[in-house]
Structures are given as structure tokens and as C-alpha cells.
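Take this structure, written in C-alpha cells, and hold onto it; I'll ask about it next.
Shown here: the complex without one of its protein chains, the others still in place.
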Amino acid sequence: MKAFDAEILLIEDNQDDLDLTLHALKRENLANNILVARDGEEALDFFFCRGSYAERNFDTPPRLVLLDLKLPKVNGIEVLQKVKSDPRTKSIPVVVLTSSKEELDLVRSYNLGANSYIQKPVNFTEFRQTVKHLGLYWLVVNQPAPQGACEPAGQEP
Amino acid sequence: MTSGMIPETRNHAEKTSRDSGELLRVLLVEDNAADSELVLRELKRAGFDVTSKLVQAAEEFRLTLEEFVPDIVLADYNLGQWRGMEALEIIRNKALDIPLILVSGALGEVTAVECIKQGVTDYVLKDSLPRLPISIRRALREQRLRAQRKQAENELALKVEELARSNRDLEQFAYVASHDLQEPLRMVAMYTQLLAERYRGKLDEQADKYIHYAVDGALRMQTLVQDLLAFSRAGREGTKMSPVDCNLVMRQILKNLEAAIREKNAVIKHDALPTVRANSSQLQQVLQNLVNNAIKFHGEKAPEIEVRAERNRMEWEFFVSDNGIGIAQEHADRIFVIFQRLHTREEYPGNGIGLSICKKIVERHGGRIWAESGVHGGTTFHFTVPAPDEKENAASRGAEPKNLDTKDLDTKDEEPKHEPSGSLVSR
Partner (left out) sequence: MKNLNMSPAEVLLVDDNPADLDLARDLLIANEHPRQVSAVTDGEDAVAFLRREGRFTSAQRPDLIILDLNLPRKNGWQVLEEVKADPKLRSTPVVIFSTSEAPRDIGNCYRLGANSYVRKPGNLQDFMAVIQSIGEFWFHYACFPRREEQ
């Protein structure tokens, strides 16, 4: 794997939350490389293989993306919308992990194609548990889309 | 004799010769009637029972050929309106294999050789007519041989196609059978297990035992069918070839087999391995299978395994050597046969399918696979991968190889693809 490929992409600008999440994921040994994007623009550069991620290619997507909605430069909803409307990136599992309790954010996220939506617990232990379980589900139970599945698929067998 | 077509002539005066004479159908291309008479007389004298037609022009020739297929065409070189050589064209256009012999007056040596180069079978000068029958007989003999060979080739091609079709049918059957068997098997396996769980201790001891046997049988059947499916997939899949860096493959294998390696304290070393042209996930299957076997079939000592490769002219030969229990030389071939096991299930687990899959994959790549016992015990498995292009190999060693394989071992359930992959190596 190249240096800019990752199994998990965290899109988060809050340092505390980031630390907690990274810690919880590493503790469970769920992934070898975890990449962090700190704002929406960097996230989009990653997804669309441009800017500082120009050497990435669409064939090696992360197995899981954790997306906060409150992001500088480009907000999470917009990132979600762009990623889920492009056939090259729409199959990547994107789980919204946010402190927002807004019903609107919830509905909009699912409508835009978020694979799931999780509210960040305020409690430290619960937060860790949540990250652990979401990691286990999305990296172990869930089957990601096959690599190179970006082209429009053929008919069903 | 006038010009124009003369209907079939038959020498009525020599009935006896018709019975014992060689039948010969001749198409004469000649504008001089006297000359044609001479030719026919010569043929009769040589013992041929001749049926002939005479034409003088190209169109006539073409038309006549539609109804009268001769054994031989005898043509004059110079015919005023058209050259006898054009008859050759016409014969060719009709895709017929009829020898054409030029029967000509003066014919320069150079011209004659030129004509033969263009496809004329032979030439005979009109003042050497006695040579004609010899020439005809030789031409016919050669033509007969050609026809026989062509027929043999056609028959062979048919048989090969039939065999290929039969193979495809068998593979399709194996695939469909094992694929369709999976669902009902899953039912049996799962729900006997459920029975075991829900009713353990609630029925009598016999019942527990019977249920246990049922569960065991069902689970074994499941693995057998899965293995069979994997085996038939190895044959169905398209082989999308690309340059594969075997060092990266080994790294992935070591990662995949991490648990087993740790458990058995196995030591695996490999030299720098080449980049070869292969299907990356299938090549990984082969190497992983061989390494896994080497770990599995260890003796009392912890497994020590070495993987290396050597180049022999047009191929790379890979070696996977271990210090394990070894294989008796008389069994060395059997182990590649599907489901052949040399040990009981208690001694070493497994269905005995891995090596047959390896063999299938290696052979589909155009290579060979075999096993040899080591001098100090243990076994070395050899397999070859064709490396046709010396230059390509040199270039690929320098260029950045792209390894597209993924971690999971399961052969992918794809429709066979036969398109060649884009080459990632500059030639």
C-alpha cells in the first residue's frame, strides 16, 4: 500500500475527538493505516485524487470513512453529497460521526447516501465503545465494494 | 477440328483399356486442334482412360469448370487471346486443388521456372510428349497426398473442438453442481447445528450422538463442496495477466498466514524474487497454498521454509522447500490429483484439494509443477512460469510493478474474461 492509501479515513477537525477516535481504533487493532483529513477540502482532494493526493487512484479506496459534519472550508454535508453522487466514489462506506443532534442533519445525511449516522457520545467510555463497535461492524462484518468497482457494473447474474 | 467446345470424347475403340485403364478427366486449354489430338493420343497410349473437354478462352474455361471438374488441366502457354497462366488464377479463385501442367511449344527456361514459381505444377514441351504421362502421374500422386493430409487435419480439428467442448461442459457442470449444492447444504449444516444446540441434553444420549454425526457430516460436505467450487473456478476464470512482483506477493502471503506461522514457530525466508507475467491473484493462491502446506505438514521440528526462483532460458522456476515430513517418491504424482490425501484427517486436516488447484493454475499459465524429496528429508515443490520475453523481464525489473491482488483467498466468482490486460510494462 502506498503512503497515501488508507484503510480508514477520518475526516475530523476537533483534536480531542480525533485523539479519542484514533486511540479507540488502534486499541482494537482494526486497521493498519488510518489517514486523517482535517477539513472538507482536504477530504475532497483525497476522494477525487487531486491536490496533495494526486497520486492516489480510485481503485484503492478506504474500507471505511468516518465523517464529521462540522468541518472548516467545506462542510461535511457537501463532502457527503459530492462523494455519494460520483460513481467513482459512491461505493465507499461513509459513516457520519458527528455531535449534531439535528433531525435535519440526520435525514439529509441518509438521503444523500450516508451509509450510517452515529451521534458522538459525550461520555468518554461510551465514545470509545461506540468507535470500537462501529469499527468492528464496518471493518469485519460489512463487506466493502470490490476494488476497481468504480465502473458501472454489468447486469446481475 | 473446329474451335469451340468439343463434347466429351471417349475412345470407343479401346473398350478393353477402359476396364483396366486409369481413369483421367482432363481439361485441355488449347487453340490448336491437332495439338490437342496429339496430347489425347499420348495419354491413351500411356494407359489412361481419358474423359476430356477442350476450351480456348477464359470464360469458357470458367464455365466448364462449373460442370466438369477435371483431375488435371493441360494448358498451352500461348493462346493468343489469353495466357494459359490465367487458367491458374481461375482455378485458384474457385479454391480448387487441380494440378495444371503447361504443354507448350517453345518455352524458355526462365519463363518455365517463373511459371512453376507461380504455381504451375510442371511443364512439358510439345515435342517431348512422352514425358507427359509421367508428369501427370506424379502431379496426381502429390495432389492425392495433399488431399489426404488436409482431410486428416480437418478431422483432427474437429476432434479437438469436440474435446474442448466436452471439457467446457464438464467444467460447467462441476461449477454449477458445486454452486447449486451450497444452498441446500447450508440448510442442512445450519439447522442440524441448531438442533444440536437447542436440544442437547434434552433428548437421550443416543440422540445427541446422532445429531453430532449429522452435524459433522454436513460440515464436511460443506467444505468439500466449497473446495470443489474453488477448484472449478480455477479452471473457469479468465486469466488476466499482468506483471506480478513476487516479493509483494510473498509479503501478502506472510501477512495472510501470520497466525499459522506464529502458532507453529515457522521460519520462512525468501530471496529476492522476480517479477513475472501472471494472473496475480492466482499466482498468490499457488504460492500461498505451497507455503501453507509446508507449514502444515511439519515433522517434529519447527517448519523451516525457503522460497526462491531461478531463471532457465524461457521460464522462471520457483522452489518452495521445507524440512517437513516429506513425500515418498512413489506418491509424488498422486498428490496433485484432486481429493487425494496421503494422511488421515486426524493426522493432518484438509481435503486434499490445494495441490490440484495449484496444478490447474500453473498449467493454465503454461507451466509445470512437481515435487521432489529433499536429500535430508523434507520436500521441495517446483513450479514454472513462462517468461518469454527477455527484454520484457529486464524492463519490468526496473519499472514499478503494480500488484493488483487483494487479501482474500476466495477465488472470485466472475464470468470468465478473456480479454488481455493492458500491459503495464513498456516494451
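First chain written, first letter: the chains are A and B, and each begins at residue 1.
Here, contacts are C-beta pairs under 8 Å (C-beta built on N, C-alpha and C of every residue); 3 or more make two chains touch, one makes a residue touch a chain.
This one's a predicted model, so the numbers in the text were calculated from it and none came from an experiment.
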Touch with the omitted chain, as defined above, among A:Cys49, A:Val74 or A:Ile118: A:Ile118
Suppose we count only contacts with the excluded chain; which residues of subunit A make the list? 87, 90-91, 93, 103, 106-107, 110-111, 113, 115-119, 130, 133-134, 136-138, 140-146, 149, 152-154, 156-157
Which residues does subunit B use to touch the chain missing from this display? 182-183, 185-187, 189-191, 193-194, 197, 219, 222, 410, 412-414
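Keep in mind that, in the parts below, only the chains that are shown with their structure count from here on.
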Between subunit B and subunit A, distance of the C-alpha-averaged centres to the nearest whole Å: 49
